[in-house]
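All protein chains of the complex are present and in place, except for one that has been dropped.
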Amino acid sequence: MREMAFLGFALVLLGFWAMLTRKNILRIIIGFTIIDSGIHLIIVNLGYLPGRTAPILEKGMRVGDLSKHFVDPIPSALVLTAIVIGLAVTALMLVYAVRIYERKRTLNIDKYRELKW
Amino acid sequence: MLQETVTIIAYAFISLLVITIYGLTLNGLVMKIVARVHGRFGPPLWQPFIDIIKNNAKRTMIYHGTMFFLGPVFRIAGGIGTYLFIPAIHGSEVFANFSFSGDLLLVMYFFFFGQLGMALGAGESGHPYSAIAVSRGLAQMTAFEVPFALSVISLAIQYQTLSITGIVSAQQGGILHWTVFTNPLATVAALIALLGMNMHSPFDIVLAPQEIPIGPPTEFHSAYLGLLQTNRAIFNLAKLVLFMNLYFGGATNILILIIKTFSIYMLSVIVGVSFPRFRTEQSIRFFLGIPTILGILAVIFQKL
Amino acid sequence: MAKYFVIIILLILLFLIFWNLQKNTAPRNRLDLLSSRYIDQGPREVGSANLVTAVVVAYRGFDTLGEVIVLFLAATGVGFLMQKRQKAYPKSNPASEILRTGSDVLLPVIILTGTYIFLHGHLTPGGGFQGGVVIASGFLLQFLARPESRIKVRKLHFIESISGFFYVLSGLAGLILAGGFLDSRFLPLGKWGELISAGAIPLIYSFIGLKVGSELVGILNNLKGD
Amino acid sequence: MIMVSFYILGIIILLAAILAIYARNIVTAIISTGVISLLVSILFLLLAAPDVAMTEAAIGSGLTTMVFLYAYNRIRRIRERNDG
Partner (left out) sequence: MVEPIYLFIILPVAAFLMGSLHQHLNRWQVFIFFTVLLFSFYLPIPWLIHLLKGGSTAQVFTAGFLPPISINLQIGIEEAFLMTIINLLGIMGAFYLLHHFRGTVYGPILYLVFIMGLNGIIMTRDLFNLFVFMEITSISLYSLITLSGSSENLTAGFKYIIASGIASILFLIGTIYLYYLTGTLNIDVMIASGYKIVGPAGSIALIMLLSAIIVELKQFPVNGWALDIYTASDPGIAAIIAGGSSSAMFFAAYKLLPLWSPSLSSIIAGIGIMTYVLMNLMGLKQVKANRLLGYSSIAQIGLLVGLSALLLHSTPVTGLTTIWIILGGLLINHLLAKAGLFWISGLIKGESLSSWSVLRKYPSLLFIFACLLMALAGLPPFPGFWVKWNIAMQLAQHKQFLWLGFIMLGTLLEAVYFFRWFGLIMKSELTTGIRVRISSLLPIFTGTFLMFFISLTMMNLLSGFNFNMLLPILIATLIFALKLIPGKLKALMTIFIIMFYFYFLLPELSGLYRLFAIIFFPLSALFMIAAMNKPGYRNGYFELLILIVLSLGNLLTSHTSLQFFYSWEVITVATYLIILRGVKRFDTALLYLVFSLAGALMILAGFSYSYAVTGSTFLGILGSSNSQITIYILLVGGFLIKTGAVGVHIWLPGAYAETEDDFSPIISAILSKTGILGLLLVLLLMGKSFAANTELNTILGWIGVLTAFLGALFAIFQEDLKYMLAYSSMGQVGYIVLALALYSHLGWTAALYLAFNHIFFKGILFLAAAGIIQRLGTRKMYEMGGLINRMPLSFLAVLISIIALSGVPPLSGFGSKWLLYNALLEKEWYLQAALAFFASTVAFLYCFRLIHSIFLGQEKTRFRQVKEASLWFLIPQYVLIALIMLISLFPNIIIEPIAQVMADFIPATLSWEGNTLMSSLGYWNGNVIMIITMGVFMIPLIGLLLRVRSMQKVKQFNIVYAAERPDKPETTHVAHNFFPHYQKALGFLVTPLVSKFWAAVSEWCHTIAGVLRNIYTGNGQTYALHIVFMVVLIYILAGV
């Protein structure tokens, strides 16, 4: 579905917007998760074929021409992995945020500029 | 072989003696003429002979060091050497000197021999005037050598040889074959350089009689001075003979030699008395100006 | 302000790129060779009714190993980062009595649900990861209800290690007994549609579920602090 | 029917995203993010991907949100201790 893809891209862009403009690193992390959701949507959408069902065999289905009834299982599988990875990264980022706040007492990304050039 | 060698050496001695006497006379004559121009009576013609005999006869008891002692020797060796590498009279065996051992380049570089020795001797005297004068003299020398070198190069192109004998023989056969007519630009450049070489006014800041008594030789006296004065006669004439050979057709006998060298010398003296003195940097700029351009033009014209 | 302007311009351009990308992607009306093959052969080869599970555990099992490792890394990383934390923080307020009681009651139910999910990964939607998360949510409820409670970290780690170990071991069994590393067919495929079927998929998903659950609990425990 | 629900969901998702980006309160933002994930997981169901929907709901809206809140809680506690 084209609309679904655009919703995904819209989420990606909104996430980028958050990441590029908001100063609070928690918001930046939120931006990341929004982008992640958008990407997942895009991926799953690419595996979708209109009018088909989820690739789960149920009793009574005839094995043989299932490929005409099911959507693509591969994108789903990829998204599963991507979601878990996203969780891992988000968790680490949040721990980073905690630790940075512990050290610097601010969540403003503009204040983390002791290293430059 | 031995006999040949002895003959050549004997001839060289004769040639040298003649030239020394003539040189001293010439110096006297010029002093006289300059004095007359200035409206003085001037010294007698034989004054240089008297000076030289007097100074050479004096025994010297003191010296400033080895180089000081050797300085005048270097100087006169340079003068004599320069003269001896130039064939003085074209065709004459006696006056051919040792010109077989080297060409014009040798003579040009041998000029420096005496200068260097003199400068070293003067340097060891520890007198600041000597050092200043040497500095000025050397600086000026580098400048006037440029037009002279260009002029010589022009001659080398013209005659396709660097041998002085060769250049002279190429000019034989009439006054119009002289370089001064066939290559006037080169001649003019060289003659201007000659003014500097002779350290005559306006290029006499090296000697600067007022503040630097007599230039580099300030500390030299008696026998040393005698040697220097002798050299002045010989070296001066060596240069004149060279110029005569290069630009004025050389000489086939002693009389022509005397006339020509005298004329060349007078030319420089006359120019000298009528100009004020240049400062060193001025003379450097001067020599690197018009004379150098003339020299370059001479080269270019010859090359064309 | 100029910076905002630049960002807007760049994002608009990025949007145009995405637009261009999507616009030029032809919608498809049939599956590609590979996915068709998965669907057509999957049930027979792997014995899993849920073809996503077939892809995740069997065909692309190697990815899943990576996925498990990523989560493991996250847990380790959180532990690593939190290990150096400074002094203790002020205690948070204890939760209400209702929540405590509720969570106590709910915990076994939630764990059971989670177990169900990963055991039925090859039959119904869901699997090890989903099940693991569900289990973790039970513990989360515990944390919320009793902020002062401390779970037995060593036990947790033990479960995590051992389940991870057995997961890789089952992969190794696939290598030795069947066609290759992480081949789930070293156990008989069984009867299609039953709980104990689809080779080792339920086993593998169980290990994954346990591992994921314990890892997530570890992360939450670490983040909780105190 | 599907399309209508899609559009409604889509608009809510976008609004939630904007809220997540601009909400004053960070907790609101975090919850909004969770809502996005939850709604997206519904979309996954529409796209015939129940596995993904489950995972997204459990991980994206559930666990991630909790991790967020825990992290924020710790930050808040650091701030309190610091102020106090």
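In this document, chain identifiers A, B, C and D correspond to the written order of the chains, with residue numbering beginning at 1 in each.
Please note the rule applied: a residue touches a chain if its C-beta (ideal position, glycine included) is under 8 Å from a C-beta of that chain, and two chains touch if they have at least 3 such contacts.
These figures come from a predicted structure and were not determined experimentally.
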For the chain not depicted, the shown chains it touches: A, B, C
Residue among B:Val94, B:Leu138, B:Ile258 or B:Val273 that touches the chain left out of view: B:Leu138
Option touching the unshown chain, where C:Gly79, C:Gly102, C:Pro147 or C:Gly193 are the choices: C:Gly79
Sole contact to the chain not displayed, among C:Pro43, C:Pro125, C:Gly138 or C:Gly171: C:Gly171
Residue, one of B:Thr7, B:Gln160, B:Asn253 or B:Ser274, that touches the chain absent here: B:Gln160
Missing-partner contacts on subunit A, residue numbers: 12, 16, 19-21, 23, 25, 28, 32, 35-36, 39, 42-43, 46, 74-75, 78, 81-82, 85, 88-89, 92-93, 96-97, 99-100, 103-104, 109-110, 112-117
On subunit C, residues whose C-beta touches the chain left out of the figure: 6-7, 10-11, 13-14, 17, 20-21, 23-25, 28, 32-35, 37-38, 45, 58-63, 65-67, 69-70, 72-74, 76-77, 79-81, 83-84, 154, 157-158, 160-162, 164-165, 168-169, 171-172, 174-175, 178-185
Hidden partner interface residues of subunit B, rising order: 56, 59-67, 69-70, 72-74, 76-77, 80-81, 84-85, 98, 100-106, 109-110, 112-113, 116, 119-120, 123-129, 131-132, 134-136, 138-139, 141-143, 145-146, 149-150, 153-154, 156-157, 160-163, 219, 223-224, 227, 279-282, 284-285, 288, 295-296, 299, 303
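One rule holds for everything that comes next: only the chains that are shown with their structure count from here on.
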Euclidean distance of C-alpha centroids - subunit A vs subunit C, Å: 15
Chain centre separation (subunit C, subunit D; CA means) in Å: 19
Rounded Å distance between subunit A and subunit B, as computed from the means of their C-alpha atoms: 99
Multi-chain contact sites of subunit B, meaning residues that touch two or more partners: none
Residue numbers of subunit A (touch at least two other chains): 17, 47, 54, 56, 76, 80, 83-84, 87, 91, 94-95, 98, 102
Sites on subunit C touched by subunit A in the complex: 4, 7, 11, 14-15, 18-19, 22, 25, 27-32, 34-36, 38-40, 42-44, 49-52, 54-56, 60, 63-64, 66-67, 70-71, 73-74, 77-78, 81-82, 85-86, 123-125, 127, 129, 193, 212, 219, 222-223
Contacting residues of subunit A [partner subunit C, same complex]: 2, 5-6, 9, 12-13, 16-17, 20-21, 46-47, 49, 54-59, 63-68, 70, 72-74, 76-78, 80-81, 83-85, 87-89, 91-92, 94-96, 98-99, 102
Contact footprint of subunit C on subunit D as seen in their complex: 49-55, 58-59, 62-63, 66-67, 70-71, 73-74, 77-78, 80-81, 84
